[in-house]
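A single protein chain has been removed from this complex, and every other one stays in its place.
Showing chain A:
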Amino acid sequence: MSTVNMAIFIPFIAAMLIPLVYKKLPRLHIGWIVLVIPTFLFIRLACYIPTIARGETYLYTAQWIPSFDIYFSTYLDGLSMIFGLLITGVGALVILYSIYYLSTKESLQHFYIYLMLFMGAMLGVVFSDNIMVLYVFWELTSISSFLLIAFWYHRKGSRYGARKSLLITVGGGFAMLVGFIMIYTMTGTFHVREIIAVIGEHKESHLFLPAMLLLLFGAFTKSAQFPFHIWLPNAMEAPTPVSAYLHSATMVKAGIYLVARFTPVFGGEAVWFWLISGVGLFTLFWGSFCAIRQTDLKALLAYSTVSQLGMIMCLFGIGSASLHMDANIEAVLYTQATFAALFHLINHSTFKGALFMVVGIVDYRVGTRDIRKLGGLMAFMPISFTVAVIGSFSMAGLPPFNGFLSKEMFFTAVLHVRKLDIFAMDTFGILFPVIAWIASCFTFIYCMIIVWQTFFGPYRREKLERKSREASPGMLIAPVTLALFVVGIFFFPNVLGDYILKPAMASVFPSFQSDNYLRQPISPWHGFNTELMMTIGILIIGTLLYMSRRYWKGIYNLVPDSWTLDNLYNNTLTQMEAGSSFITSFYMTGYLRHYLLYMYVFFILAVGGVLVYTGAFDFHMANDAPINSYEWMIAGVVFTSAIAILFAKSRLTSIILNGVIGYAIAVFFVLFRAPDLALTQIVVETVTTALFLLCFYFLPPWRKENAEPRSKRVNLVISIAVGLVFILVALSVKSGKLFDTIAVYFENADELAGGNNIVNTILADFRAFDTMLEVIVLLIAGIGVFSLIRLKAGKGAEKIED
């Protein structure tokens, strides 16, 4: 087991142990124990930074399901390192913050179990080399996000947001799965390393483009790109630590990770370039535009996250253009965009995490996040105010904060891309710097709203639920740490550049090995160039627009409310519900006879039809062994009791007759030397008979059915057809036409599995996976029966949902 594999497993093991520890230590806030895990993992991962910076990578493969080419292989390189450090580092800070944010009255064990599930899943996403394993972890992050958004499930908004995020992200995940399978069909491997190596031969394949589009669909839904961004604002119903962690720093960046990881595979294609940079650019604009009209601080931050994610996405799109050209001096201009993307990825996690935590503090202390009620909090919360200023100004792209550096690099990238002469950029290239600049103006405005509306202006005590005061020191540790990073990265950006970003660049551009292409020195001062002018312009225009915003707010009302994407989502969902309930009620009539009809007709058509179609009904009676007299006798017993059931007067008689059939078949098994089957048949028959007798206690007395003659005739035809298909199947089994014989298991059972009982070695060794899943299905059925019968809510049950 390598460290990286352990890093994935430790959070899952922790999630299993949390309930046990929680019960043992009722007085302690369980968060203190959970905090150890991300801290440990962060330190352990950080130990690899020097070797990763030297260009080494770690690949570790464990077999999982080798017959399907699924290996549990983990890969630690520069790119996964960035994400690993973010997940564990921000995770540790968020858990520290949550200890103070959530009181022990909340159902803390659930919160931390979900959080650990998420952390393990997210580490799994970024460390997996096998895309099938990656997919499993990908969906697990959606599920844990669902659970965390619905943490306060008694609120209607939480349930709505949780469902919305699950539907959109899992829907994208399914598309991505199909894309992965297409990639496998093309390349014959599930391993990212090998896909990168061989994809060059498959660029002409007709699956290449669909695979790329489906993969991007998954990435865009997860990273809340337009038009799938609508789930992120609703996800803000989650507790603030969750918003800071999942919905700004880590999970929403999974899509960006996917794009970065697959840039060597698809990069250099015009569709890839246009989709990513175009969608990213528009998301950047739309997110910042929508953020301004928000009155809830968390919703504002949600839209700003959407916008910033769009900016990172756009940079990755621009960077991919360099793969279209050879490694020459021109390519450097565009690899610089990817460098900026990775840099901004880290910066965004630091300042957005800090901002979320400050908003959480404000909400926690005064009881509201509505900017119409807030104001004048600077005097009461000086430290939170400082952190908010650092975070907002960094987001707005002002010095001396890290956001300034990456914003300047973003402007450099969009200015360069204007000059690109491929992908029809000479026509549309000018749009990039223009939209980027407009969006940055909006960004500046909403950053100012966060600071000025919350902390300046008149203080209105009467509108606030609680008296304002500064948060406890423990709660401030996490945001202050992040704010220190925001400032620290500005002054020492090249430490980050050399040790973290450069190795990550090597993973995104494996073909550009020279240092010159992969590393750009970051410096805050480039002289009076266009980028600086753009920033100054934003400062001036942004301030003017902020001052005058009440005069131009009318533009938000230009589009009627019913035209929003949210409405589209809601209406689609309502329509789908209505449609599916119509279809379902069409065939779910409530009559047992109908259901049996569906099943038997399907059986006749599917089984009988397929066997007739494939010509598998092929048997010869000539070679069969002669039928003995006692075999006739047992067959007679089965026959007689089957007929007798039809005329039975009571349930008890019929169930005993049914048992007689079962035991007679068991005797057949004995005669045909299948003791295993006979044994199982007898025991199952005994237990089911007991079960039937128990159930009969609750059933009404048996009455004779008065069916119409017509439906009786239909019943007769169908039952004869079912019996006929069964007999034909049984007779044709021996021909072995459709499937290979399984005799190979018989030959080496003792040698391979150490058992002479072939049935058992098949069940427990050769096909143990099937057996395990069957038993789990049995377990689920058992729990289902138990909860249906025993846990049904009485009439006066407490209603916990609002």
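Keep in mind that, in the parts below, a residue touches a chain if its C-beta (ideal position, glycine included) is under 8 Å from a C-beta of that chain, and two chains touch if they have at least 3 such contacts; residues count from 1.
Operating definition for what follows: contacts and distances are computed from a predicted model.
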{"item": "Hidden chain of the complex, named as in its UniProt record, picked from \"Transport permease protein\", \"ATP synthase epsilon chain\", \"Multicomponent Na+:H+ antiporter subunit B\" or \"Cysteine desulfurase\"", "value": "\"Multicomponent Na+:H+ antiporter subunit B\""}
{"item": "Among A:198, A:379, A:717 or A:778, the residue in touch with the chain that has been omitted", "value": "A:778"}
{"item": "Residue among A:20, A:270, A:652 or A:679 that touches the chain left out of view", "value": "A:679"}
{"item": "Residue among A:17, A:47 or A:65 that touches the chain left out of view", "value": "A:65"}
{"item": "Contact set of chain A toward the excluded chain (per top definition)", "value": "1, 62-66, 72, 675-676, 679-680, 683-684, 686-687, 690-691, 694-695, 697-698, 753-757, 759-761, 763-765, 768-769, 771-772, 775-776, 778-779, 781-783, 785-786, 789-790"}
